[in-house]
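Note that this complex is displayed minus one protein chain, with the remaining chains in position.
The block that comes next holds subunit A.
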Amino acid sequence: MTGTDTELEPFDSTDEGILRDLREVASRLDPCPADLTERILFALTVQALQAEVAELTSQTELVSRSMAPDPTEASTVTFSAEHLSIMVTVVREDARHTRIDGWLTCGSAEVEVDLSDGRVETVLADAEGRFVVTGLPQGSSARLTVRPEEGRPVITPQFSL
């Protein structure tokens, strides 16, 4: 098992070409999942905020698209964390926009809406825990980060608008 002379030759453009092809074949046959970086970024955010991830507890279509062409169609999503629950109603505003009407059991808190296009909207929930965010792009997705006056921040999984 001694080496060959050719292994001592300088790395040339053919070698470079072989590795370039190998990269392409490996990327096609065994690609890194497309959403992996996004999930890693979520995990890093949760870790950085020392946040709690809320669980999706229910999702209801109040008016389904097939049953009525009613522009007021809405859906409700609820999430729960150890010390608070979040209820979000997604209401269609017009052809391109949706509004979310939210309610937090913890009362007043800062609510950050992270949209999938990178936009961030921040609102304050009132003393009853109610908040409204309007003019959100319909069909995209969002997640909420809730910062209660006491305790850890809570992050929800993504839901669609």
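Quick note on the criterion: contacts are C-beta pairs under 8 Å (C-beta built on N, C-alpha and C of every residue); 3 or more make two chains touch, one makes a residue touch a chain; residues count from 1.
In the analysis below, contacts and distances are computed from a predicted model.
The listed choices are "DNA-directed RNA polymerase sigma-70 factor", "Branched-chain amino acid ABC transporter permease", "Lactate utilization protein A" or "Integral membrane protein"; the UniProt protein name belonging to the chain that is not shown reads "DNA-directed RNA polymerase sigma-70 factor".
The chain not shown here touches subunit A at positions 3-4, 6-12, 14-33, 36-37, 39-41, 43-44, 47-48.
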